[in-house]
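Missing here: one protein chain of the complex. Every other protein chain is in place.
When the chains are written out, they are named A and B in that same order, and each has its own residue count from 1.
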Amino acid sequence: MNYTAGDIARHIEGELLGDAALVLHEVSSIEAAREGSLVFAENDTYFRKAEASQASCIIVPRTQGSSQKTLIRVDAPRLAFAKALTLYHQPKTATPGVHPSSVLGEHVHLGSMISIGPFVVIGDRVRIGDRAVIGPGCVIGDDCAIGASAVLQPHVTLYDHTRIGSRVLIHAGAVIGSDGFGFTRDNGQHVKIPQIGNVIIEDDVEVGANVTVDRATLGSTVIRRGVKIDNLVQIGHNVTIGEDSLLVAHTGIGGSSTLGRGCILGGQVGVGDYVTLQDGVMVGPQSGIPSRKEIRSGETVLGSPARPIQKTKRQLAALGQLPDLLTEVSRLRKVVDGIQARLEERT
Amino acid sequence: MNYTAGDIARHIEGELLGDAALVLHEVSSIEAAREGSLVFAENDTYFRKAEASQASCIIVPRTQGSSQKTLIRVDAPRLAFAKALTLYHQPKTATPGVHPSSVLGEHVHLGSMISIGPFVVIGDRVRIGDRAVIGPGCVIGDDCAIGASAVLQPHVTLYDHTRIGSRVLIHAGAVIGSDGFGFTRDNGQHVKIPQIGNVIIEDDVEVGANVTVDRATLGSTVIRRGVKIDNLVQIGHNVTIGEDSLLVAHTGIGGSSTLGRGCILGGQVGVGDYVTLQDGVMVGPQSGIPSRKEIRSGETVLGSPARPIQKTKRQLAALGQLPDLLTEVSRLRKVVDGIQARLEERT
Partner (left out) sequence: MNYTAGDIARHIEGELLGDAALVLHEVSSIEAAREGSLVFAENDTYFRKAEASQASCIIVPRTQGSSQKTLIRVDAPRLAFAKALTLYHQPKTATPGVHPSSVLGEHVHLGSMISIGPFVVIGDRVRIGDRAVIGPGCVIGDDCAIGASAVLQPHVTLYDHTRIGSRVLIHAGAVIGSDGFGFTRDNGQHVKIPQIGNVIIEDDVEVGANVTVDRATLGSTVIRRGVKIDNLVQIGHNVTIGEDSLLVAHTGIGGSSTLGRGCILGGQVGVGDYVTLQDGVMVGPQSGIPSRKEIRSGETVLGSPARPIQKTKRQLAALGQLPDLLTEVSRLRKVVDGIQARLEERT
């Protein structure tokens, strides 16, 4: 599909500087840009690269001056770029229908325009909303509910009683509702505590590939609206993740922990059990939050165990000086011993 | 199902204080308790919360005094709670039978009362014990053996020659018997070392969702009786995990390492190659055990690299004082230099 620079400017609500009739064939990275490419440049460095490229049109911040190339000035270039990308690359629409190979349980309620791929297994009393897409090989347990326009990529497993909101996107291989890791001792052996709760995923959540979310022991593990979860993340039983939080790959959240709204956890973060992260807490990559810890709203922490980021950075800097400090103290000790000896001599 | 407080007390071998005829509708968390709920309280904090809740009956330690509410005093409240939960929530029993869509190889031996779900693929010469449940979409390689009452959730893959004990529970997406990560160099390129061993999982093991366990290069990777493995754990080739050990999520065990009985590894622990953890070793979360290291029986270690926990804690505390120490030493140096100058002056 081709659009003109004028079309694009209108679509992304930008101010056009240059040729409104310019035909743009594609959205591109600056590196791969050709004549007819639309690119974006968030800052001066990228703007210089974009100007030097073959691109025909650049999405830029409002503050950007003029250029030889056609520009579109916007408030948020990255957001505008996402909108332009969506314009050129409409998401593939699945053909509605239920593949004849799929196995459906009793009392299943299917909305309109849904698509169920080959080799899907759906349990009893499952409800699937309008326009939902269930990819090949998915397994949906009994009593699950899937919201309108939700998309499950291949090989997703939902255990019994899982509830998925509208417009949720779950990537391939994710497992939602597996048993929480709960055991108690009896004569040195581990006795399983039955895990009879469920998982609730609210609207507009994205769950990465091969993610695992455990069901609650009692009650629900809850992923609130707008949360985005990267690949291979683990979420324990009875956890609540607040609205619009982001969890980067390989992060693990222990049992009964609660994250507020808008938290951001870097990659490979470990959160213990019964932890509270209040709204807007940011946790640097590979950090560890010990069990039962509470981090206050808006704090940024780093390290294992995690501390306020400035403290951890000061400690890391100090650690770099530690080998020299050891030498220095050893020298000082000799000097002081020498002084003492001289003073003793005199008295 | 409803039970009376008297029924429950008998079932969990507890001492009843209060109304034996009291009808209990459900087991509940303290937060969600209503009239007719049974809850448990391991300590005073939870007991006070339980007393203030709507719960009708509380499972408590033997030492607990009396209450307005009906109490059941037991030796181990958490264990008793697990037993009560099991009473109310009998595990769902799969309907016996082999789904017609499933594909079975030659010389497969199926025990009685087994359940094989849709789209299961079973190789040649596989033996499946009585009452075993193979969930939808599982793939069982040639020459595998699965014990009585074992349960494989959906999408589990067993590579050829895997042996699974009785009452083993494997969660969705787990991969058992994939190739060990073994390569050797030839002219700068990696040549694969064939991985011709297998995996043996003994009785009463639980394996989490999307866990991976590699087959041995030669011989067997062995998970001994009663081991519990959390989600997304990786176990390398030729590893042995001792009886009743617990491995928390995202932990990885390198090739040829051996864990004794009753080891507990926190989340995101990394164990190198050829490591030995003797019986009862505990490893704190995010710790790292370097290759070829041996940790003695009963030790608790923490850190990367891991050290005895007291040592690591002392180091972490000292690290917190390091920035101030740098300032202090700098001050001391000036004082000492001043003293020296004065002494030089006098002589």
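Criterion: a contact is a pair of C-beta atoms (placed from the backbone, for glycine too) under 8 Å apart; a residue touches a chain by one contact, two chains touch by 3 or more.
Remember, it's a predicted structure, so these values are computed and weren't measured experimentally.
Across A:Phe81, A:Tyr159 or A:Phe183, the single residue that touches the chain missing here is A:Phe81.
Between the chain not shown and the residues A:Gly6, A:Gly36, A:Gly105 or A:Pro285, the one that touches is A:Pro285. For the chain left out of this panel, the touching residue among B:Pro77, B:Gly117 or B:Gly236 is B:Gly236.
On the side of subunit B, the interface with the absent chain consists of residues 101, 103, 119, 121, 137, 139, 155, 157, 159-160, 173, 175, 178-179, 181, 183-186, 188-194, 196, 210, 212, 214, 217-219, 232, 234, 236, 250, 252, 254, 268, 270, 272, 286, 288, 304-305, 311, 314-315, 317-319, 321-322, 325, 328-329, 332, 335-336, 339, 342, using the contact rule stated above. The chain not shown here touches subunit A at positions 27-29, 31-32, 76, 78-79, 81-82, 85-86, 89, 91-92, 99, 101, 117-119, 135-137, 153-155, 169, 171-173, 204, 206, 208-210, 226, 228, 230-232, 244, 246, 248-250, 262, 267-268, 285-286, 304, 316, 319-320, 322-323, 325-326, 329, 332-333, 336, 339-340, 343.
The rule we apply is simple: only the chains that are shown with their structure count from here on.
One finds 25 Å separating the Cα centroids of subunit A and subunit B.
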